[in-house]
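Taken from a larger complex, these chains appear in their original positions, while the remainder are omitted.
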Amino acid sequence: MSRPTTRLCTSTADDVFVRGKSLTRELIGELTFTEAMFFQILGRVPGPAETQMLDACLVTLMEHGLTPTAITARMTYTSAPESMQGAVAAGLASVGSLYVGTMEGCAHLLRRIVRAESPQAEAAAIVAEHREAGARVPGFGHPVHRPDDPRSIKLFELARSLGIAGSHVEAIELLSATIDRESGKHVTINATGAIAAVLSDCDVPAEILRGFALISRCAGLVGHIREEQVEPAMHAMWHGAESAVRHE
Amino acid sequence: MSRPTTRLCTSTADDVFVRGKSLTRELIGELTFTEAMFFQILGRVPGPAETQMLDACLVTLMEHGLTPTAITARMTYTSAPESMQGAVAAGLASVGSLYVGTMEGCAHLLRRIVRAESPQAEAAAIVAEHREAGARVPGFGHPVHRPDDPRSIKLFELARSLGIAGSHVEAIELLSATIDRESGKHVTINATGAIAAVLSDCDVPAEILRGFALISRCAGLVGHIREEQVEPAMHAMWHGAESAVRHE
């Protein structure tokens, strides 16, 4: 078997090197955590605008209230307080297709539009495919935030003011206009759609987008575990969940 | 049962509020991810020096090479690529007592010293307790980084230059001097010890310290999953692990 290569980390007695940069001389105290994670994951230090854009996306995804993810982490923590890592892991296990899968799905569609000879025709084809399959276009629609998702508005504003907005933000606007025209009403561009667009314009590949959501939600979950430490809600949530179901 | 309260998140059609602050007007684009996670977890926006200190700690903990945590995440990802969240969760499950438990253990000891009437006597008592139990003092010793851990040196320098270094950094220096005197040689203050000290001086409670390690490692693991996507090492690692064990 040929030996694969890892380029992430080497160390000596004197230093640690992450992707070839000295941890103590070039990273600690020199990069923010956001810059460092971009470097770790994608192999290049982001520029200031990209960093602000990624910060904005991470802040957007971090906290969503008592979602299944948060409920799960809090219940697991109080059931097994010896293992905070288990509680965070259990919570993250639900950050899957239903919640963040749409981000990747949307990014793939935007890539198709950007690469198409006729973006208009590609957007129309995408809308037709989804209508035929009876499926929502990923990145669009929201049960509460109507007509517009305030987070998307903010992220697009920021992308423009930072000079990040490029072909993928254009593509989502085109896709949005196409959806609105075809459905005869305005459909929300939700936050996962907006994030797919702005991070694609930072050259983040669709395949790893979910990873940034996981990092951000991880921080959100630590906040829930901290709240569970100081004001435990597990037993009330358990009782509430149990009572919501008829037992036969 | 009395109803517990959550203060983390509420939302309206127009906005989302995290701990009472408007997500779109006060958080996205206004706080870095590091500031936002500190606010989410501890309930106050950190000052610039605290933010830089936390950034430095998160950058320090992020990447450690092909550790069990990283190997686990990469093996799980390639076995079940439908679930990146499962791979990250599996990896984080090993961020436990052996690796980051020492951070909490050290922070508890530093708190004892800070609160003691005689810090010197408390430090001596701590060293005696551990010697009697045949246990290493958490936060001290390192298999590779000798005589000193370059990350600890860097973190203490930064803590001093930022004006963060306070009673807990003093406490770990006192504990270190006590250990060296009692053992007759210099024992490394490792990175988890240094982080315990500097984050305690940012008023981060010992009980939630592991949470910051989890967030940081989560970013590190996403980097490993990305590398696994572009240069898969799973089968080589599997073969290497299997061959290292005799089968009877």
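A and B are the chain letters, set down in written order, and residue numbers restart from 1 in every chain.
Assume contacts are C-beta pairs under 8 Å (C-beta built on N, C-alpha and C of every residue); 3 or more make two chains touch, one makes a residue touch a chain.
If you're wondering where the values come from, they're calculated on a predicted model, not measured in any experiment.
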Message: How many copies of this one chain make up the entire complex, given that 2 are placed?
response: 4
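Please note the rule applied: only the chains that are shown with their structure count from here on.
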Task: Flag every residue of subunit B that touches subunit A in the complex, lowest number first.
output: 1, 3-11, 13-16, 18, 23-24, 27-29, 31-34, 36-37, 40-42, 52, 54-56, 58-60, 62-66, 83-86, 88-90, 92-96, 144-146, 150-151, 153-155, 158, 207-208, 210-212, 214-216, 218-220, 222-227, 229, 231-233, 235-236, 239
